[in-house]
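Before I ask anything, here is the structure I am working with.
Here the complex is missing a single protein chain, while all its other protein chains stay put.
On to chain A.
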């Protein structure tokens, strides 16, 4: 409160300032005119005295300009109307001049002051428009109801310089004060305020100070409504002096704007929830399907083969035994792949995956990938084409190898024996592209995006085992590196999967290689 008093005090001082300036101005003008005064005739001098009048009308308004006019007449009379240095007037015709002067001064002052008033008004309107605009822009950026309401409360209270309360229906559809302006003074908490807020909410009309309903209540209640429904109530404290019509319009506009924003956030929250439910439903089904099939099948073969071996020790030939043992191993390996993929997905989704950024040598990485897939290449040939000089790029080599092993394994899995898989690495501009091309059955156009979805299995994958997690993990890893992974049909037959990663150049000290060679 002290700051308010100080402001008032300062304002009072400021209000006296124009009169002091006018007095000084008129005195100075009189001195100047008096020095050269006899060169002019009286009419010109009278005109000169209109200057302070106009000036104060434009800058300080009506009353100071009248003061300037009076001061002008007195100075004119005293210094320039004979007898000089006296207020008495020799020639009575000068009285007429005074009257004309005063009339002209009054008229111009009024005009100038009105102009000033209009400028002030339009500035205010502009400020209101700006406030509305900034509120609407802020609201468009907020995606959560609570933050949105707090934002509105803050913005409105700053714009209209008053305390604000916002009422919204709670979980039990009871209206409650959910947001308020910062530095809350408990405005809008009382029972009577609640009653008016309820009335406003139910009727969707303004109530309180200056309206038809409860016009004497120290607060204005504005419904937050769109055309369809009312979302809440905005209350503005307005006890001393009713709010101007301008402010009421502004508040109404704020109300509409806020209601639209609330409606938007509510709708998007509902949509998000619905999408989330559907997605989690889909994933749950897929996970159950996948786990029950992918885990049970190999488990069944492992248990079956093992019990067979134990129970019928003497019935099997050594070839049969070997066959059963290979089945056990393959079943276990398949389960291991599933578990690894599920763990990978969990790591990826829980954000546990920490990227280690290091320089990756494409040639080295492909060497590791080849040694990892060696086991199931079968009769297929793998050709490697690496651009010279070998591209280096920043990334986590272990994770990126996992990506490539997955992609190359897929290429092998979906292409026939005797065909060729081509791995190519090339750098173009700021991207390093690693592509894996096969001669397989290819991917339908509608599946090219979806194969990177979790648990998605293409229609062509019947008969091949897998969980549909591998490529989803690849996508997660590649995107964590700021890269992209895409699938496209190969010109002749098959598919090309391309991993594009941001390139870079490892920093090496100047001439490190040359020094080495010279030492030889």
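The criterion applied here is as follows: contacts are C-beta pairs under 8 Å (C-beta built on N, C-alpha and C of every residue); 3 or more make two chains touch, one makes a residue touch a chain; residues count from 1.
The criterion applied here is as follows: contacts and distances are computed from a predicted model.
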item	value
Listed names "Beta-ketoadipyl-CoA thiolase", "ABC transporter permease", "Gluconate 2-dehydrogenase subunit 3 family protein" or "Transcriptional regulatory protein KdpE", with the criterion being the UniProt name of the chain not displayed	"Transcriptional regulatory protein KdpE"
Contacting the left-out chain in the complete assembly, out of A:70, A:158, A:386 or A:488	A:386
Contacting the left-out chain in the complete assembly, out of A:59, A:133 or A:359	A:359
Those residues of chain A which, in the complete complex, touch the missing chain	332, 336, 356, 358-361, 363-364, 366-368, 370-371, 374, 384, 386, 390, 392, 397-398, 401, 506, 508, 512, 516-517, 519-520
